[in-house]
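Sharing a structure with you now.
Only one protein chain is missing; all other protein chains are in place.
So, chain A:
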Amino acid sequence: MKENMKIIANRQIAKDIYELTLAGSLVQRMRTPGQFVHMKVANSGPLLRRPLSLCDINQEANECTIIYRAEGAGTTLLSQKLPGDTVDVLGPLGNGFSVSALSSGQRALLVGGGIGVPPLYELAKQLVKKGVFVTIVLGFQTKDVVFYEERFASFGETYVATVDGSYGMKGFVTDVIHHHRLSFHVLYACGPKPMLRALANEFPHQDVYLSLEERMGCGIGACFACVCRVPHSETAYKKVCSDGPVFRAGEVVL
């Protein structure tokens, strides 16, 4: 469950956005899109691990890819790591997207916002392999931080929106869905909470899976840092790290 994984590549692909490829035997345990790893970037410096979702799993090559935004102390330190360096990885952790919710010939809508986009890549890959038709909607703040548009386009129709209109359609992912009247059997989403809330409200009677983000301590369910409420209860809860991070819409209070 824990390994010093070797960095194969660590390159910038958009403003502050990095694509990290890791090699190690832990990859053989990675199966489900939407799962994450908990990474200790260095022995000195930040104390806690960083939860980072899996973007691509390549079991033949024993490699996985993670896309992260260099934002705080930990991820900035990570962005300075070079091929050949190692990072301490715990995982894979959490419950990912249910690929079995769909069968061949059905339609999936994948919606990602910002740094919530990466886990949808492995999901799209696995769905397409299964014969599911995927449509992808990616939302970003601005043109500078757009990534993976072409790679998603190889799996299905891909739309991009930016909040400031500097690339693709101006507006939010929900604007794209309305404008193109996109329909689906199952919707999968990962991104900021307002986006997830908007999607859950938009499609209250459909099959919607949402991946949540929350500040974590342990990443394995022991510390109770990342809990969220369950509807209609004062004390019931789910832990984002170990019950999620993917939940069905309505399962937890957003």
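We adopt the following convention: contacts are C-beta pairs under 8 Å (C-beta built on N, C-alpha and C of every residue); 3 or more make two chains touch, one makes a residue touch a chain; residues count from 1.
Everything below uses one rule, namely that contacts and distances are computed from a predicted model.
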Which one, "ABC transporter ATP-binding protein", "Dihydroorotate dehydrogenase", "Biotin synthase auxiliary protein" or "Helicase", is the UniProt name for the chain you do not see?
-> "Dihydroorotate dehydrogenase"
Checked against the full complex, the residue among A:Gly24, A:Gly171, A:Pro192 or A:Gly221 that touches the missing chain is A:Gly221
Residues from chain A at the interface with the omitted partner, ascending | 1-2, 40, 46-49, 73, 90, 214-229, 234-235, 237, 242
